[in-house]
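Excluded from the complex is one protein chain; the other protein chains are retained at their positions.
Then we have chain A:
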């Protein structure tokens, strides 16, 4: 039965998980974008070893599922290599960041490549160095192209954070599962509220993505 009292009971319980969901999202977005830029630029490097190595990373992380990567980082790495990521919070963040970083590195690479060749040539004609051409001319234009895609991936990353409940992190979904297991008949209302929570969190991100789209439309087409 969906009753006001049930909602009053479930809502605060789910609220306890919001902290983990949001911190995991912010940290994995930060590292995800960072990995995306590093890997995207490495794939355009003249150094073949660097190029092949990052290509390998990208294909591995795009070609396997996030949940397996998450378990692997959480269970396998400490046993195999004796590396302790410190906490399950870090394991979750690193897994999501590596996975989405791999996807988004393709956006970084593609955007840089799609800046018209004439732009780099005009910069050369002004005697800019290779680094100046990238920093002053190519990169600012490429970033504008990346923004809308980055926004879309941010929303996807929010949804992906719910996987960290599977390695025992106390996020929104984790508390939802607890509530459901203590009272199975409440499952429909519990998960409905979980959905509402995620949607409310996604709303500002959807808004942000729209904003980025309009920013990126400005001042790119010549």
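A few notes on this one:
Here is the rule we use: contacts are C-beta pairs under 8 Å (C-beta built on N, C-alpha and C of every residue); 3 or more make two chains touch, one makes a residue touch a chain; residues count from 1.
Just so we're on the same page, contacts and distances are computed from a predicted model.
For the chain that does not appear here, its UniProt entry gives the protein name "Ectoine/hydroxyectoine ABC transporter ATP-binding protein EhuA", which is one of "Ectoine/hydroxyectoine ABC transporter ATP-binding protein EhuA", "Phosphate transport system permease protein", "Lipid-transfer protein" or "Anti-sigma-W factor RsiW".
Among A:19, A:129 or A:185, only A:129 touches the chain that is left out of the view. When you scan A:28, A:54, A:69 or A:141 for touch with the missing chain, the hit is A:141. The set of chain A residues touching the chain not shown comprises 116, 118-119, 121-130, 132, 136-137, 140-141, 144, 219-222.
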